[in-house]
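First up is the structure itself, then whatever we jot down about it.
A single protein chain has been omitted from the complex, and every remaining protein chain is retained in its original position.
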Amino acid sequence: MAQVSLRRLVKKYEGDVQAVKGIDLEIADHEFVVLVGPSGCGKSTTLRMIAGLEDITDGEIAIGGVVVNDIPPRDRDIAMVFQNYALYPHMTVFENMAFGLTLRRFPKDEIRRRVDNAARILDIGELLDRKPKALSGGQRQRVAMGRAIVRDPKVFLFDEPLSNLDAKLRVQMRTEIKKVHQTVKTTTVYVTHDQVEAMTLADRVVVMNNGIIEQVGPPQELYHNPTTKFVAGFIGSPAMNFIPARLENGAGALRLHLPEGIVLPVPPERTKRYAPHAGQEVLFGLRPEHLTEEKPTDKANIATFQVRPEVIEPMGMETLVHFWLQGTEVSARLDPAVPAEVGRPLTLAADMNRMHLIDPRTERVL
Amino acid sequence: MADGNTITARGIPAAIAPPRAGTLQRLARRRSTLAFLMTLPLLAVIGGLVVYPFFYAIELSMLNKRMTRFVGLDNYVFLLGRETFQLVIFQSVLFAVSAVIAKALIGFVLAHVLHTLPARGQRKWRGMLLVPWVIPPAISTLAWWWLFDPSYSAFNWLLAGIGAAPVPWLGDPGWARFAVILVNTWYGAPFFMIMYLAALKSVPDQLYEAAAIDGASAWQKLRYVTLPMMRNIISITVLFSLIVTFANFDIVRVLTNGGPQDRTHLFGTYAFQVGIQSGDIPLGAAVSLFMFPLLAIFAIFILRGVSRRTKEGL
Partner (left out) sequence: MSGASMATGAPAAPAYRKVGSLRRERRWALIGAYAALAVFVVFFLLPPFHMLITSLKSSAEIADLSGNPWTVSRPTLENYWALLTHGSYPIHFRNSVIVTLCTVAITMLISIPAAFALARMRFWGSTVLATGVFLTYLVPETLLFIPLFQIIGGMGLYNNMWAMVLIYPTLTVPFCTWIMIGYFGSIPKELDEAALIDGANHFQMLWKIFIPVALPGILAATIFAFTVSWAQFLYPMAFLVSSDQMVLTTGIVSDLIRGDTFQWGMIMAGALLAALPPLLVYAFLMDYYIAGLTAGATKG
C-alpha cells in the first residue's frame, strides 16, 4: 500500500500534441481517487503513465515515495483492470489470475491460497476452471479484478472498467468495486467518463479537461461548490442551467436581470461576495433540481417567475420541463403531480440559496 | 487513444527527448535491438535467397553462354528477334488472360451458387469443389495427361460413345493450348470460388434487405450491392492469379513440355528448357527476367488493393 504523487506531469505526443499539461496530484494511502472528464481530457494518459505503459515526457510520478519514471510496469507493483478486461483467452480463470504470480515464481500453494481468497471476495469460486469465453460480461469484470487483487499490489488502476457493461450490471459492479475497496483498502486510481460513477465511488474526484485538472475534491464539494463552469456543468445530471444575466445593484440589494424581463433577487448573505461584480454581465448557474414548482413550505430566498414550457419529459419520479429564454435552454425538475402542459404558463420557484455566478470570460465561479 | 504511442515515441527521439535517457529509454532501445534480431532470419532469407538471386539473375543474363564474357543486352535482343520467343510471349499472355478469365467466371458463379445454399449443405459442397486446388498440380496434371493420352484417352472414349471423332488433345497446337488452359482453369477455379465466397459472406445481409425494400431485382442487387462490395477482393484475386498463371510451370511442363512445336511454351517452361536443359544459363535467366516488368506492375496494384483493404478495415 502506498501513496501516489504526480508532480508537474507532462505528456507530449508526436507533433507536439500535449495530452497532459503539467498536473500535480497527491493521492493518499488507501484513498480511492477517480479521474473523470470527457474523452481526450488526458485522464487515460495519466493513468497509463502511472502504470508505466506510456513514457513520461516531463515531471515525476512517485509510488510509495519512490520515483518510478524509469521503472518498467512489472517492477512498479501495480495492477490494472482494463476496459475490455484483457483476459488471456486461452487460460482458465484460475490461470488468468495466477499468471502474474507464476511469472514472479510464487510457490504453488501460495498462488492457490491467494487465488482462492480473491475468488471468495469476488464470489467467483465456481468459475475458476472456465475459459473467459464462457463467462458473462459481469463475470469477466470480476475475474479482471481478481487478477488485480491476487497480486496484492501497492496501487490498483482501473481504466473505464464498467463501460462495456449494460446499464443494470454497471450499477451492480459499481457497488461491487466499492465493496472490494472497503475490504482490501488498496490505494486506487480509477478513470471514467461517467460522472455518476465518479461521484458514487470516489473518496476524492479529480475533474480533468484539456490536459489539466479543473478541480479536486470530495464528491459533495464538487457538487455544491464547483470552482469552474466546466465542473459546474460536468457534475450533476441533468446538467446545470447557465443563463446569461446582468448583476445590478439597486438600493443595497443585488438583483439578477435575466432575459425576457425576469428579475431575481440575490440572497442578502451573498451581497458581500458578489458586490464587486455589480454591473457586469455574468452567467447565472442553477441546477434543474433547484428550479421547481412552488411549494407551501418554501423558505427564504425563493424567487418565482412564469415560463411557458416547450418540452415536457415525464420520468416517473419527476418530470423534466424545458423552456427557452432568448435561445438559452433551461430545464426544471418538477414533482410529477404538478400539472404541466406545453404552452400553458407555469410558475417556477428558483432556490437562490443554491445559485452560482460565473464570469463568462474566465469561466470561473465568482 | 494512446494506441501505438509507446512505439512511435521511440521513433522520433529528437522531438520529445526527455532531459535524461532513463531506464525506460534504454529498455526501449534494447527492445528495438531485440526486434531486429528476431527479424534477422527473415532478412537473411529474403536478402540471400530472393534479393541477391534477383540481381545475380540480371548479371547472369548479360553474360555469354559460357559465362566468360559480358555481352550487355545481347541476350535480350537475341531473344526478341527469335520467332520461338515471340510465340512464348504471345502464348504466356494468351494462357494467363484466358485462364484467369475462365477461373474468375467459374469461381464467381460457384461462389454465388454456394452462397444461396443453406449453411449445412454448403460445407459439404465446398469441400468437394476445393479438391482440385488441394492436389499438387504436378500430381493432378498426371491424371489429365493420362486422360489426354493419344490412344487411351478416356475423353475420346466418351466422344466415341456419342459418335464423335477422337480429338488430338495434345498433338495439335490449338487443342494443346486449349488443354493447357483447361487444366489450369480446373486447378485454379476453386481458389477464386473460395475467395469470392469469403467476400460474399462479408457483405452484411442488411444491405440486401435494404436493397430488396428499395425494390432492387436480383440482377440489380448483384450490380449495385455485391459487385461494389467485392470489387477490391475481385481485383486482388485476379491480379494475384495473373501473376501465378503467367509464371506457371508445372502444368505445361507435365502436360506438353512446351510442344507441339513449342506452341504451348510459357516463360517458365521455356526458361527451363533453355537454361537448365540446354545449359544456356544466361539466356534462360534473360527469358525469366522478361516476366519481371509485368509481374512488378501486377504486384504494385495488388499492394495498393491490399493496403486499401487494410485502411477500410474490411
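Read from first to last, the chains carry the letters A and B; within each, the first residue is number 1.
We take it that a residue touches a chain if its C-beta (ideal position, glycine included) is under 8 Å from a C-beta of that chain, and two chains touch if they have at least 3 such contacts.
Just so you know, these numbers come straight off a predicted model, no measurement behind them.
Q: Tell me the shown chains the invisible chain touches, ordered by label.
A: Output: missing chain touches A, B.
Q: Which of these touches the unseen chain: B:71, B:147, B:203 or B:229?
A: B:147
Q: Taking the entire complex into account, which one of A:83, A:117, A:210 or A:228 touches the absent chain?
A: If we include the chain that is not displayed, A:83 is the one touching it.
Q: Using the touch definition from the top, which of B:73, B:198 or B:227 touches the missing chain?
A: B:198
Q: Check each of B:79, B:225 or B:302 against the chain that is not shown and name the one that touches it.
A: B:302
Q: Give me the chain A residues in contact with the hidden chain, please.
A: 51-53, 72-74, 78-80, 82-84, 86-91, 99-100, 103-104, 147, 151
Q: Could you list which residues of chain B touch the chain missing from the display?
A: These residues of chain B touch the chain that is not shown: 3, 7, 11, 31-32, 34-36, 38-39, 41-43, 45-46, 49-50, 52-54, 56-57, 60, 106, 109-110, 113-114, 116-117, 123, 125, 127-140, 142-144, 146-147, 149, 151-154, 157-158, 186, 189-191, 194-195, 198, 202, 233, 236-237, 240, 243-244, 246-250, 253-254, 267-268, 271-272, 275-276, 281, 284-285, 288-289, 291-292, 295, 298-299, 302-303, 305-306, 309-310, 314.
Throughout what follows, only the chains that are shown with their structure count from here on.
Q: So what's the Cα centroid distance for chain A and chain B, whole Å?
A: 57
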